[in-house]
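Below is one structure, written out as structure tokens, with a few remarks after it.
For this view, one protein chain was removed and the others were kept in their places.
The chains carry the letters A, B and C, assigned in the order they are written, with residues numbered from 1 in each.
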Amino acid sequence: MDFGHDARTVHLLGELGSFMDEFVYPAEPVLAEQLADPGRDPWRIPPVIGELRAAAKARGLWNLFLPGELGAGLTNLQYAPLAELTGRSVLLAPAAVNCAAPDTGNMELLAQFGSAEQREQWLRPLLDGDIRSAFAMTEPDVASSDATNITTRIERDGDEYVVNGRKWYITGAMNPDCRIFIVMGKTDPDADVRRQQSMILVPRDTPGVRVLRGMRVFGYEDADHGGHAEILFEDVRVPAANLIGEEGSGFAIAQARLGPGRIHHCMRALGMAERALELTCRRVNSRVAFGRPLADQGVVQDWIAEARVRIEQARLLVLKTAWLMDTVGNRGAHTEIQAIKIAVPSTVEWILDKAVQAHGAAGVSQDTALAQLWAGNRTLRLADGPDEVHKRSLARRELKKYR
Amino acid sequence: MDFGHDARTVHLLGELGSFMDEFVYPAEPVLAEQLADPGRDPWRIPPVIGELRAAAKARGLWNLFLPGELGAGLTNLQYAPLAELTGRSVLLAPAAVNCAAPDTGNMELLAQFGSAEQREQWLRPLLDGDIRSAFAMTEPDVASSDATNITTRIERDGDEYVVNGRKWYITGAMNPDCRIFIVMGKTDPDADVRRQQSMILVPRDTPGVRVLRGMRVFGYEDADHGGHAEILFEDVRVPAANLIGEEGSGFAIAQARLGPGRIHHCMRALGMAERALELTCRRVNSRVAFGRPLADQGVVQDWIAEARVRIEQARLLVLKTAWLMDTVGNRGAHTEIQAIKIAVPSTVEWILDKAVQAHGAAGVSQDTALAQLWAGNRTLRLADGPDEVHKRSLARRELKKYR
Amino acid sequence: MDFGHDARTVHLLGELGSFMDEFVYPAEPVLAEQLADPGRDPWRIPPVIGELRAAAKARGLWNLFLPGELGAGLTNLQYAPLAELTGRSVLLAPAAVNCAAPDTGNMELLAQFGSAEQREQWLRPLLDGDIRSAFAMTEPDVASSDATNITTRIERDGDEYVVNGRKWYITGAMNPDCRIFIVMGKTDPDADVRRQQSMILVPRDTPGVRVLRGMRVFGYEDADHGGHAEILFEDVRVPAANLIGEEGSGFAIAQARLGPGRIHHCMRALGMAERALELTCRRVNSRVAFGRPLADQGVVQDWIAEARVRIEQARLLVLKTAWLMDTVGNRGAHTEIQAIKIAVPSTVEWILDKAVQAHGAAGVSQDTALAQLWAGNRTLRLADGPDEVHKRSLARRELKKYR
Partner (left out) sequence: MDFGHDARTVHLLGELGSFMDEFVYPAEPVLAEQLADPGRDPWRIPPVIGELRAAAKARGLWNLFLPGELGAGLTNLQYAPLAELTGRSVLLAPAAVNCAAPDTGNMELLAQFGSAEQREQWLRPLLDGDIRSAFAMTEPDVASSDATNITTRIERDGDEYVVNGRKWYITGAMNPDCRIFIVMGKTDPDADVRRQQSMILVPRDTPGVRVLRGMRVFGYEDADHGGHAEILFEDVRVPAANLIGEEGSGFAIAQARLGPGRIHHCMRALGMAERALELTCRRVNSRVAFGRPLADQGVVQDWIAEARVRIEQARLLVLKTAWLMDTVGNRGAHTEIQAIKIAVPSTVEWILDKAVQAHGAAGVSQDTALAQLWAGNRTLRLADGPDEVHKRSLARRELKKYR
């Protein structure tokens, strides 16, 4: 269980750190300005992000998340501190280095399960950063944490599949550059519970695809990264070759996709927490009330100490999980992946709440990123299975040891 | 300490309950639709609210908050359950019955401290519902919980006062029908700490008043009730007669205004919590995952029981506070007002968080009110003095008993 | 919902307050001394308690808990502040005024369900304070929160009943003056679930009764009030007339007994919390570390404010519950009784924890009562049904409203 940074990680951390300092942090006010422009195309990604992407790509800071030859080829343990660093400016940095969800998970999925044609047609431009993608699993009318609830149908009709269903909270899909959707649905509702679903590639411009509206997250449209779309699929026909893997493999592919996705979220969330803690310290050092800086208040000090102690613990658990994924595989790291999925968003939520409180009205406003970070992180407690589902599952495995 | 409903309260509760059922709840989807209309004037109050106001006024459900002959003449204890009831549809009902903040506090202030002319010119149309108002106290650059930090200047120049300063989070002020601002500033920075401030009436259309932008609350613009403006006052000149009370009385007037304002917020917050609990129960009774309704999950039951137990306690403390304000006055109820300011928003936040979680993605979306309620309630932990300031003050009084 | 003190309550509060000041508080160090005496009979109630009882009885401060003509005839609402006051010195005051559990519940039970002979033989000396009693329900080998689990048998054999079973945590039963046990067991294991149990009077000196040992509570033997016995009943024969009520009525009688028992515990617990808060304030006002009194520490102030706010809420809920019990009966107050059973011990535990922390090593020692109070209060979270059982039950009623 060695969590140390090897030479490559140290090198990349240096490169990425310089990139953050020179490009990303200075771009934060630019992004805010561009998003506030009333005349802008509301769902087009602001140009500053494109500029950052070009700069990052030129420096080789690109596709860091992707193992194997198609990407940077890093282990999870190598990637962890880099992902955390991007989390410090989470609206900009992950997209800048082509490591933003949901593209990351989609690229991994295509790299692992896509056919040669699928990889050529969709993975290639995603890796090059020419297009963006979305992952369409969650449905509005059912508890999607239970995959058997999914109602979208994918039916074979000759050389085609016909997709019918309604999805929502499809992150990134409001962005017109999001060209391809990976849609989860049932090909065989009568099969065994874990063999009913399949995944299929649906290009955005396929007839019958209707991107209805942007769903909000505590008031945020998240237009900076393509929002969260509600999408109606009405008799959408795609070639049979668009199916990913074989019929009935959707559940297994989803499971494979989710492990890395969860840990990437957790890595970035730690960066958010570190940034929030730094902002809090700076704020309370400089803000004066009742004759002394807020930093002298015992309760504020208590928050800061707790934040530091909690971050340290959460990070170590993320690193252990990364190390396990690298050494025994995602399946062997099942308990730990669940553990960080449970622990990290709660920890980060607590820290962001205190950061908001320390900033007063500015903390809930558009003038700091804190409230938006809070909202984004809050969804992690329910996205991809609410905490309660993961806790129950983890507990049952623990209980089995003593039965 | 009698918290029972007297005949008048029972009667009004019946009337208001019918009004909620017939008018307010059915108007909720209408409001959502009107707010979502892309072509609308972004800060104009949606027309459905005007219609509700007309209906409520016609039924005599009007100015219920205001004691004395100018209003409904209710005690705090009589008003408490009515205000709670309006909290169940907090984006509509308080405005419908002309009991929405900040107008309520402003009307009370004018009724109590305004000159005959001020009352005639501004209180009258506010009571009639013809205009709206704002209270401009918080400033962006200082910790406003410490009133000595306020930097806005109100300087006498002949028959006029000249106002210079920057305010933000001025609720309601984005609404063009918000015609009058009550501005807090320093008339004498060298006076004793509690005699430096004054309040002055500044009409919206006075030269030098610049309403800069709408501040957001966790992404929400709160356009339904006029948003939260940042306002710049640059050499704004108003007649000397616009000063409320005498020079140096601003701090005392603010204190007088805040007690009722705090308890009104708490009353409404209880209604929000009751509504959220009802929505949660309905949701978990109907939503199925892993083969049974969410309502069968032990953790969900735990939330519901806790929510009920916490609401009961919080409500009783609000009622005791109302009773004390009625019987020994706001000053005599100082500790209790502080206690509910501390306790109620936290309690309601906890309940709203669980309601969001029980609703999954819908809970953070625009399709339920929960996330917006959460955001609005979250600000109560820092608006009008953060919890930490109130706790310290309350603790000091407790400690003094044993010194 | 009137929680005010009527004239009789005011009068009794004055009398009891004087008694506390003159007799009870000064007796606290005496009790500690007597309990520490290595030569004493380990389970005999220390003599100081007998002296206090005599003094209280002489002043008419006696059986305050008991409604009707046999006792002081107070309502629950009248009794509440008196019981709270006794909770301030909970090892002495409740026993001093013959209002200590489990005698209170046993006396109520006998008054309500006992035959004339039972009342004469056992209730009379209990009311006079000549003997003490115990209530034997909990069993070591099963989850007693589910009454159907009870395994003790009460079998009819001619003119007698034969009792066999093992009970534990039978409070007060180590005291040799505890002369009578009310034993719960099954007379008909095949009957409907709620008609299987009966209660029967078993005198301590009946052959076959073996008081095995004193159970501890976090190390405490609670010898001051007769400890908590493990008792074996082996072929214990008592006259058939010792059965309380009819066969199969045990469950119903237990339910009737528990409501008042729960609220009495809560009332006293509030007194414990008030005392702990007072001790904490005194301690932190006087204790100096790092150059200033602990009272100046922000975190300590936070504790004190929270404690005050939580106590106020908990007390009001207890008062509402008392008022409901008085006006609509124990059954009508079912939800509220459950609510205080859930809320009050947790609240008081939190406060006692902070009081311990503020006292440092003294807080966990025998030199303050705090740790013992903490332990006693901790058991309330599991005695008479753990919180989890009560929450589930309360939640189900809430959920039913919306089904």
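Keep in mind that, in the parts below, contacts are C-beta pairs under 8 Å (C-beta built on N, C-alpha and C of every residue); 3 or more make two chains touch, one makes a residue touch a chain.
Just so you know, these numbers come straight off a predicted model, no measurement behind them.
**Student:** According to the contact rule at the top, which chains on display are touched by the left-out chain?
**Tutor:** A, B, C
**Student:** In the full complex, which of C:Val162, C:Leu232, C:Leu258 or C:Val299 touches the chain missing from this view?
**Tutor:** The one listed residue touching the chain not shown is C:Val299.
**Student:** Write down which of A:Gln112, A:Asn149, A:Thr206 or A:Gln301 is the residue touching the left-out chain.
**Tutor:** Checking the options A:Gln112, A:Asn149, A:Thr206 or A:Gln301, the one contacting the hidden chain is A:Gln301.
**Student:** Touching the left-out chain: which of C:Gly4, C:Pro26, C:Gly332 or C:Gly360?
**Tutor:** C:Gly360
**Student:** Tell me where the left-out chain touches chain B, residue by residue.
**Tutor:** Where chain B meets the chain not shown: residues 297-302.
**Student:** Residue-wise, where is chain A in contact with the chain that is not depicted?
**Tutor:** Chain A touches the chain not shown through residues 1-4, 277-278, 281-282, 284-285, 295, 298, 300-306, 308-310, 312-314, 316-317, 319-320, 335-336, 339, 342-343, 388, 390-392, 394-396, 398-399, 401-403.
**Student:** Footprint of the hidden chain on chain C, which residues?
**Tutor:** Interface residues of chain C facing the absent chain: 138, 140, 143-146, 149, 168-169, 215-221, 287-290, 294, 297, 299-300, 356-357, 360-367, 371-372, 374-375, 378-379, 381-383, 386-389, 391.
The criterion applied here is as follows: only the chains that are shown with their structure count from here on.
**Student:** For chain A versus chain B, what separation do you get between their C-alpha means, in angstrom?
**Tutor:** 36
**Student:** Quick one: chain A and chain C, Cα centre-to-centre, how many Å?
**Tutor:** The separation of the two C-alpha centroids amounts to 53 Å.
**Student:** I'd like to verify one number: the distance from the centre of chain B to the centre of chain C, where each centre is the average of its C-alpha atoms, in whole angstrom.
**Tutor:** Distance between chain centres, rounded to whole Å: 44 Å.
**Student:** Which chain A residues reach two or more other chains?
**Tutor:** 297, 299-300 - these are the residues of chain A that touch more than one other chain.
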